[in-house]
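All protein chains but one are shown at their positions in the complex.
The block that comes next holds subunit A.
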Amino acid sequence: MNKPADTSFGNATAAVSLEVRNLRKSWGKTEVLSDVSFRIGAGGFLTLLGPSGCGKSTLLRLISGLDETSGGQILIDGRDVSKVSAADRNLGMVFQNYALFPHLTIEENIGYGLKIRKVDKTRRDKTIARVSDLMGLGPLLQRKPSQLSGGQQQRVALARVLVSERPLVLMDEPLSNLDAKLRTEIRSEIRSLNKTLGITVIYVTHDQSEALSMSDEVVLLNAGKIAQWGTPRDLYESPANTFSASFIGTPPTNLLEPADVALPENLGLDGGTALTDYLIGVRPETMCFPADGAAFTLTGRVLSLEYEGNVTLLHLEAASGAKVIVAHGGHDVPAPGAEVTVGWSHEATHFFSKKDGAAIRRKT
């Protein structure tokens, strides 16, 4: 085992890559994760994203070693650690409720790991001082966690991970207990720690805006399986399936029956594809009103309006009764009950197979 505390802080132990291969986890007979595989390079920031109950926290606990896998491999820098104990995986973890020891002072909380690893007192004090300076915790060191605000507690939890100088850090929804302003603040702090210290971060969240804004790569999970793995841009611009399309983006992608849509001559699909075989996916913010000669158009009745400041959401009902949401940026808002036609371009259109929800790639 390497001794992280022996290297000087800042140019910490060289960052490590993480790879997960065919990972499985079942509790009794219920399989909560099946065949999960992804990898992230050294110093990267990977987010596990998904709705609650999709298995993302379970996956993080498997990587940490707090739970045992039911199959598959976890490789840290190419070494399979799936049978190695949590303490020997040389990784740190930030927990959702911070998991600060309530009976210890901030200083003792931050230095707990160093004490366990028997780092001598002078070196320990020096490291704690450096990290608490970095996290702005200097004046709080003698307090107890309950005397700190949520944001300060979160900084302590981060400091506790940083002080151990672990090259791989796991974070389990670390921002979910903070208010919106603090969240964006700490979000950028985490991101800059990741970049400046070269720490590889695996980050769990159910908040897609966190995932898209912070990550180098995102693994989108659905019911224990990977729905899509790619860069944030991939996920947003080319969803791999209907789940991905409807999970990413607010409001979600409209999934339309081709029968509701006035289609152009050439869709770029295979000749054999029948109208009943696929769905059309289109994001509310890529639709325009009025349609103005767009390639695709849809006519529907305005059910209601939702004013959101930068846009107004038009809730439409198509001829078949399907609900459509359009994010309209202009001021000329139609009245509820009016019949309107909205349009969008070829580029904004995604096709999904009706059978399995997978995206259908177009011939260019």
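What we mean here is this: a residue touches a chain if its C-beta (ideal position, glycine included) is under 8 Å from a C-beta of that chain, and two chains touch if they have at least 3 such contacts; residues count from 1.
Just so it is clear, contacts and distances are computed from a predicted model.
Per its UniProt entry, the chain excluded from the display bears the name "Sugar ABC transporter permease", taken from "Acetyl-CoA acetyltransferase", "Nitrile hydratase", "Stage V sporulation protein R" or "Sugar ABC transporter permease". Touch with the chain omitted from the figure is made, among A:Arg39, A:Arg117, A:Arg130 or A:Arg191, by A:Arg117. The residue from A:Leu75, A:Ala99 or A:Ile360 that touches the chain not shown here is A:Ala99. Summary of contacts with the chain left out: across A:Ala14, A:Leu66, A:Leu275 or A:Leu303, the touching residue is A:Leu66.
Within the entire complex, the positions of subunit A that touch the omitted partner chain are 64-66, 86-87, 91-93, 95-97, 99, 101-103, 112-113, 116-117, 144, 146, 160, 164.
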